[in-house]
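All protein chains but one are shown in place.
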Amino acid sequence: MKNEVVLEVKNLKTHFISKKGIAKAVDGIDFVLRRGETLGIVGESGCGKSMTSLSILRLIPSPPGKIVDGEILLNGKDLVKMSNEELRKIRGNQISMIFQEPMTSLNPVIPVGEQIAEALRLHQGLSKRQAWDKSVEMIGLVGIPSPEKRAKQEPFQLSGGMRQRIMIAMALACTPEVLIADEPTTALDVTIQAQILEIMKDLQKKIGMGIIFITHDLGVVAEMCDQVGVMYAGQIVEHQNSATLFRNPLHPYTQGLIGSLPKLYENQEELQIIEGTVPSPYDYPDGCRFAERCPFAQKMCIEKQPELIQYDEDMKVRCWKYTAQWQEESSSREMVTQ
Amino acid sequence: MFLFILKRLAQIVPVILGVTLVVFLIMQMVPGDSAVILAGEGASIETVEELRENLGLNKPLYEQYFSYIANVFQGDFGNSLKNNQPVLDEIMIRLPITMELAFFSILITIVLGLIAGIISAIRPYSLSDIGVMVVALLGISLPSFWLGLLLMYVFSIKLQWLPVAGWDSAAHIILPAITLGAGGAAIVARMTRSSMLEVVGQDYVRTARAKGLKEHVIIYKHALRNALIPVITVVGLQFGSLLGGTVLVESVFAINGIGRMIVDAIRTRDIPMVQGGVLIASLVFVFVNLLVDIMYRVFNKRIDLN
Partner (left out) sequence: MKTTEIEKQPILQVSGLKQHFVLKKEVIFQSKQVVKAVDGISFDLFPGETLSIVGESGCGKSTTGRSILRLDEPTEGNVLFKGQSLTKMNKRELRNIRGDIQVIFQDPYASLNPRRTIRQMLEEAMAIQKVLPPNQRESRMLELMKHVGLRPEYLERYPHEFSGGQRQRIGIARALAVNPKIIICDEAVSALDVSIQAQILNLLKKLQKDFDLTFLFISHDLSVVRHISDRVMVMYLGKIVELSDTASLFKNPLHPYTKALLSAIPVTDQTQRKERIILKGDVPSPINPPAGCRFHTRCPFATDLCQSEEPILRESQNQHFVACHYAENLSS
C-alpha cells in the first residue's frame, strides 16, 4: 500500500503566452509521488515550483497560462485531459492544496467552520449538520483549542498560525490521497512553523496521503521530505533522497544553493555565492540553463541541454558532468594540453 | 454594534442643526422678500409691514432661527406662508409618495446594477461585458429629466403602455422609478464589475476553486459577498443623489411628492415649507446612511475591530 504510486507527472509543460512572448514557467517536469511519502520541490523564486503545483490541479490563471504538454496521472487517470466537471470532483477531494498566505487564502467573510464544511457537503454528500460536526472535529484535530467556538469565527479573529491550521483542516477534511502544500509555512514565525510542520507530519501518518511540499527553505525540506526535486529555470535539475541530497549534492546549482545558506552552528567568514542571475523564462539558452553561472561549465554545456539522467539508484541529475561524454571530452582536453 | 448605533444616532442632532442653519441662511440670502410675495402684488406698505410683524420676520435673524429650532424639536415646523396650514401636515401627505418612489428607484438601482455588474464581471472584455458597460455609460451620462421625457414619449405616448403622469396606480410608478434609478444602476453596475474583477483574483477565490466548488458557488457565495462591501457604500451615496433627483423627476411626471413641494415652496419664498422639506429629506438621508453603515458592518465584521 505504502509504495503505491498515486500521482505521476510526465513531461509537464506550463507556458504563459502573452505579447511579451512565451514564458516557459514549467518546462518538462517529471516526478512520481507515492502514498504516504513527501516529495519536496525546492528552488528560488521564479524557478517554476509554484506554477508546477498549481498546474497539477489546473489552477493556473488562464489565459495567459496554459498546460501545453505532458500528463498528470492520478491513479493512472490523466488530469490534463479531464473535463472541468470531472476535475472539479477531484479538487479538494482526492487532491487538495494549501497555500502560502494564510491571511488571504481564507474567505474573510465566511466563518471558518463553514469554509471547511462546504467541501464536505459537496464531496462526501454529508448533511449540513454532519458536515458541521465533522468540520469542528477537523479543527480540533489540527490542534486548535475550543473548536466549536473557533468554527463560528471569521478568519480575522484567528492568528496566522491558526489560519494555516484551518487551511490544513480544510485540505484534509475529505481525506485526500494527495496534499499539495505550496510554501505553507513561509509566512509564519519559526515557532509557529515548527507547530505546523509537526501537525502535517502527524496527520500524514494518520491519513497516509502523499504530500508535495513546495518550498524555498532547504531546512524545511530536510525536515519534511523523503524525496527532493531541485528546480531551476522551469526544470528539475536534481532529484534525490533528502537524506543524501544535503550530504552529497550532485548538481552545481544545488551545491551552490546549499553553500550559500548561512550555517546555524558553524563560523563562516564569507558565504559561498552563485554568480550571475537566473535566465529569463522568455529566452532560455540552448544549452544547460545553469551553464552561464556554473563554475564547471564547458563548451558542451553551452551548446547542448543535458537530460535528467539516472546517476545512481534514487539519484537523478541534469548535468553533463555525470555523463560519459564529459569523461571523453575532459580526457581529450587533457590530451590536447599535454 | 449597539453602542455604534447609539453613537451614530447621537450624531444626527448636530447634522440637523447644521442643515437647518444652512437652509435658513440661504433662504435669507436669495433675493425676494417673503412678506412682499405673500402680500401679493399691489399690497400697501402697511399691509406688508403688518404681515412681517405677524410672521416675526422683523426680528433679528438669530432670534428667528432659535425660535424655529426650538419649535422643530417640539415637532412644530411652523405654518406655510402660503395657506397658513402646518408644514408638517403637508409633509406627511407627500412624504409617503416620495418614499415609495425612492424605494422603487433604489430597488431598480440595486437589482439592475448588480445583475449588470455580475454579467459583465463573469466574462470580462466579452461582448456581453462591453454591451453592458456601454449601456451603463449612457445611464450615467443621460440627464434624468431628459431620460424621463424620452421614456414618457416612447412608452406612454407612442406605445401607450403606461400612464403619462400622476400617481394613482402601480403602473404610474414604473417610469419615474426607472428614470430615477437608472443613473444609480449604471454606477452600481460599474462598481460591481470592478469590485468583482478584483475579488475574483484574490487568493481565497483560488482556495474555493481548489476545494472543487462549483463555479456558481464560487461566484455567488465566495466572490460576491466580498465584492458587495464597496458596493454598499456606493448605494448609500446614490441614495443621496436620488433624493435630489426626486425634485426633477416629480416635476417631470407631475407627482405630488416632497421634491415638487420644495420646488413650489422655493418659487413662492415659502420659507417654513422649504425648511421643513429639506429637513425631512436630510433626516431620511441620515437614517439611510446609518442603515448603510450597519449593513456594511454586517457584511464586513472586520471593521468592528479597528
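All chains are identified by letter, namely A and B, in their written order; residue positions are counted from 1 within each chain.
Just so it is clear, a contact is a pair of C-beta atoms (placed from the backbone, for glycine too) under 8 Å apart; a residue touches a chain by one contact, two chains touch by 3 or more.
A quick note: this is a predicted structure, and the numbers were derived from the prediction, not measured.
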Decide which residue listed in A:R121, A:H216 or A:K304 touches the omitted chain of the complex.
A:H216
Residues on chain A facing the left-out chain by the touch rule are 44-45, 159, 161-162, 189-195, 197-198, 216-224, 243, 246, 256-258, 260-265, 267-274, 277
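Definition applied: only the chains that are shown with their structure count from here on.
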Cα centroid separation, chain A vs chain B, in Å, comes to 55
Give every residue of chain A touching chain B within the complex, in rising order.
57, 59, 88-93, 96-97, 99, 101, 104-110, 118-119, 122-123, 154, 156, 167, 170
Residue set of chain B touching chain A in the complex reads 202-204, 206-214, 217, 221-222, 225-226, 229, 299-302, 305
